[in-house]
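Report on the structure given below.
Complex shown without one protein chain; remaining protein chains in place.
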Amino acid sequence: MRQSIIQWFRFGSPQAFYPLAGRLIPWFWAATAAFGLAGLWISFFVAPTDAQQGEGYRIIFVHVPASWMSMFIYLVMAFWAGLGLALNTRLSGMMAQSLAPTGALMAALSLWTGALWGKPMWGAWWVWDARLTSELILFFLYLGFMALQAAIDDPRRADKAGAILALVGVVNIPIIYFSVKWWNTLHQGSTINLTKAPSMAHTMLWGMLLMALCFWMYSIAVALTRVRAIILERERHTDWVKHAVA
Amino acid sequence: MLNVSGLACSRGERRLFSDVGFSLAAGEWLHVQGENGSGKTSLMRLLVGLSPADAGQIRWRDEPTPSTEFRRDLIYLGHHAAVKEDLTPLENLRLAAALDGIALDERAALVALIRLGLRGREELPVRVLSAGQKRRVLLARLLTRPAVLWVLDEAFNALDVAAVKLLGELIAEHLSAGGMAVLTSHQPLPVPGGKALVL
Partner (left out) sequence: MNAFFATVRRDLLLALRRKSEVLTAVFFFVIVTSLFPLGIGPEPVLLKKIAPGILWVAALLATLLGLPRLFAADHVDGTLEQMALSPSSLGLLVAGKILAHWLLCGLPLVLLAPVLGLQFDLDASALGVLTLALLLGTPLLSLIGAIGAALTLGVRGGGVLLALLVLPLYIPALIFGAGAVEAHIAGLGAGGHLSLLAAMLALAVFFAPWATTAALRIALE
């Protein structure tokens, strides 16, 4: 038992993790495709037309999973960054760095699909709904994290500074969400609630779940690909990288 | 009292030094030598606890550093002037002492400044002093801060001949009173004895 735990810790070094990630990536792409096909099929063909919103509501099958992923990825990113800060490991910091752009993409996708949903439903490209506004702020938090890491030359310092920012962000996200919700209800009452989804048919829930899994597998696949590139770049002075790229 | 073993440091991708070790007892001092870029300043910063080491241990009075006691017993003078230009030398010394939690009355501060040759300039803003005089204000802290270990990085730079001699005297006095010092310098130092460490 102890032997196998030690085996797992071996993968904490960039050199050992690099080939492992390489072997795992195709599996995650396969899972992405599988869940994606199933999810899209349910979204477009199985889930019934909504009585109030017609066909346009189907965009929630992209919007909601993207929102979920954007928040989930931030938590995971903060976890890896915090771990790297606490244990002084290089790979954890690299994982956090590789997750950030995907998280930002999910947040941007959520915002964009939110706008696309809003136009036919409410006649405006943007509404200051609590969820969308919180998503916008989350997007800014991602941008801040990426900008900070990009601005610092020393990768170790960038890892640690990013970790502090991500942890401060994690603590602040519930506060921000709560305050935006308060702001929204105070000012607009309950008239505008973009993400008040139509009463959920069973199939709709399945559709969202499958799409969420699809996005999750995609995020892992992309993050692993990106972390391999980061490993090569950061460890470029070591012998094993010189052999690997030769 | 000071035991260092197995220190290693890298800057970016370059390994600057590895497996550096030494010990110092009361009255001893260490002269760290090496070419530009060999890591002397990095070693100083590692020693005082500003930068983390890749490997190795530093122990002060048999406790691992950084500890509050280590910081209390230590004074580090690096490349920076470490004085506030808008304050007078007197204010600089007194505020630095207050920040460190050390009582320093005006008389003791003035005595230190006069010893460093700044008589008549105690109440001028540091801004108007020459580079050498600014350095002397910094060195005055050696007298007002009762530290056991002096870590001086290129302390003799920007000093004129008289000041070099004065600093040598100060260090010698400190050592004979049971203090310790770690010095880096390009020049030969006017302090007798001393262990050498070449990076």
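By letter and in written order, the chains are A and B; residue numbering begins at 1 in each of them.
Quick note on the criterion: a contact is a pair of C-beta atoms (placed from the backbone, for glycine too) under 8 Å apart; a residue touches a chain by one contact, two chains touch by 3 or more.
Note that the structure is a prediction, hence the values are computed from the model and not measured.
Undergrad: Pick from B:16, B:48 or B:191: which residue touches the chain that isn't shown?
TA: Considering all chains, including the one not shown, the answer is B:48.
Undergrad: Which candidate, B:58, B:83, B:113 or B:148, sits in contact with the chain we can't see?
TA: B:83
Undergrad: Touching the absent chain: which residues on chain B qualify?
TA: Counting only chain B, the missing chain is touched by 48-52, 68, 71-72, 74, 76, 78-87, 91, 95-96, 98-101, 125.
Undergrad: Which chain A residues touch the hidden chain?
TA: 137, 140-141, 143-144, 147-148, 151-152, 156-157, 160-161, 164-165, 167-169, 171-172, 175-176, 178-180, 182-183, 186
Throughout what follows, only the chains that are shown with their structure count from here on.
Undergrad: So the centre of each chain is just the mean of its C-alpha atoms; given that, what is the distance between chain A and chain B in Å?
TA: Measuring from centre to centre gives 49 Å for this pair.
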